[in-house]
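This report refers to the structure that appears directly beneath it.
Partial view: only certain chains, each at its native spot in the assembly.
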């Protein structure tokens, strides 16, 4: 594959960043991408240093994403795709520049910091002939694919109840006031948007519920809190969900729940069975057919379906983790991009799209509206 | 102790019943009670047969609880206490008869089937010189006592978030239409009251949250469903909680969640730490002091406090279960009754009282009001 890797650029992901390195590892695991350019920071010096760390030639390192989009778009061997891994408020302006030049975009979540930007980005993506892939990475876990497949095939019957949560504890104290960069922008409305925990991790939970069940949200009621004094965005959110067709759900996101690292968990209950999955133990899926003993499905283990097998790299019993799930999104991006490059039809892979991203931002917007109206029931404004 | 056992009667708990046998075992474990009389059914024949099964003399077996209360109240060796283990709607009329004759009452939950009855029962209990003990039995688990002690002593700091749930799956299908007795009365508003799952198990979850945290509920928002066609009472309930002082919570009760037997779970998060406990694995309590590794506290194990030790019977590593927790409520009833018999001050033990029972019924009432007003926020009507 080495001669034929997709040429990847990156916006964001410089020296202090966290998620940029994750994207880079994910892009390498299945050997489909080669990082060849980047705008790692808007400070020229920082961007240059980061590019050097990564072994990039100086002339492929930028400090302005518009300039990068322009130049790479014109280069003979310019990038095919760009990964946008900045704080939320930069997603839209950066993505727009690449999309308009036909450069495929792989963008971190949530899609944007405002609902207005999200809608504009949808239009930009629709107007472009490039792919748009949103890294709601948890959808890449094999057993999440298995869960989705089981719901779709009717093994759970009609879905009645969805319980989803994403608790963390790292913001239990005012970490942002210490200068910690990750905490800083995530608690800053100018960079994150109107959602704190609900935007950063609640959108993951919401997306996962949608991804697994295929249900459409009808309305919600949210009660959000800012427990840490002086914090401007929610650090805990309680949300009731009503789906079309009658299913109901609860969603909890928190960054102030001591004892939780990345406790994303989803449980889905239907007329014929129930399932449970935990992100921190992702190679196990609990399935109970109503009236039978609980079964432990393992990644690629006995009785597993095709959807999980399709995105697994190694046999059962050896855990695949977060990076592999993330890599699956990259791999599906690669398959889609190659099909487009070859003029083949879209393979229709299940990675999250710009439309999922819009829905996520609309979900945050609805939570904020509901909570600010004292927990009234509201609908998504899409 | 055999010569000095408290003489116990029972109302309900005949041949088809479930919880009556549990009360009888619980009453024996610590050797404080001897069952000597009973009104096991309002059908004379069934009551007689049940009494015979239990080895009771015929003249101590009744089919009318009022007659039982009258006669036992006059007998020289009449009962000291009565366990009321009937469907909910009988709790109040039965308890009233015994209380007015100074016979101590140990009553199953929820307190009554209506809020009006609950308020009358509080008055009856207050007017009586007898004790009233409500068997919210989960409060008897040693590690629930430990959790309560930890919250009270400040080990968790100020409480911010409470997550409590009680999912089951046994009513996923219309079991009540098969003639199954337990399902029958629990789904019948005339016997259960206005709450289905919320009354039967939601009150346990609510009581446990109150017991562990000591927080007082300010208001709630409930979204309740009847998923099984033809069912008259909720079989699933989603509730948001606002406590006085700013703590928030979520409560879920369900009887249609496949894969759950008695999945009562409570998680409490404060400024300084978090805890988690599961009823189905009750000899373990997870405790995470903020910024430190999670610790596994075991019943009577290393580092355990006095409240747990006080209600444990055996050393760590050998599980105590549901019956032992239930027995602790009986044991505390016995200690209270003996103190009263001896003219000693109330030892002030933590068992749930008639006031907790009133609050539970008010909680159900509030959930029903909220849900019927499309999930509006409401307060308890106490």
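Lettered A and B in written order, each chain numbered from 1.
Everything below uses one rule, namely that contacts are C-beta pairs under 8 Å (C-beta built on N, C-alpha and C of every residue); 3 or more make two chains touch, one makes a residue touch a chain.
Here the structure is a predicted model, which is why all the values come from computation and not from measurement.
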| query | Since every chain here shares one sequence and 2 of them are in place, how many copies does the full complex have in this file? | reply | 4
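The rule is simple: only the chains that are shown with their structure count from here on.
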| note | Per the C-alpha means, the centres of chain A and chain B lie apart by a whole-Å value of 43
| note | chain A partner, complex, touching residues on chain B are 160-161, 163, 165, 169, 172-173, 221, 223, 225, 227, 236, 238, 240, 242, 246, 248-250, 252, 254, 256-260, 267, 269-276, 286-290, 294, 374-375, 377
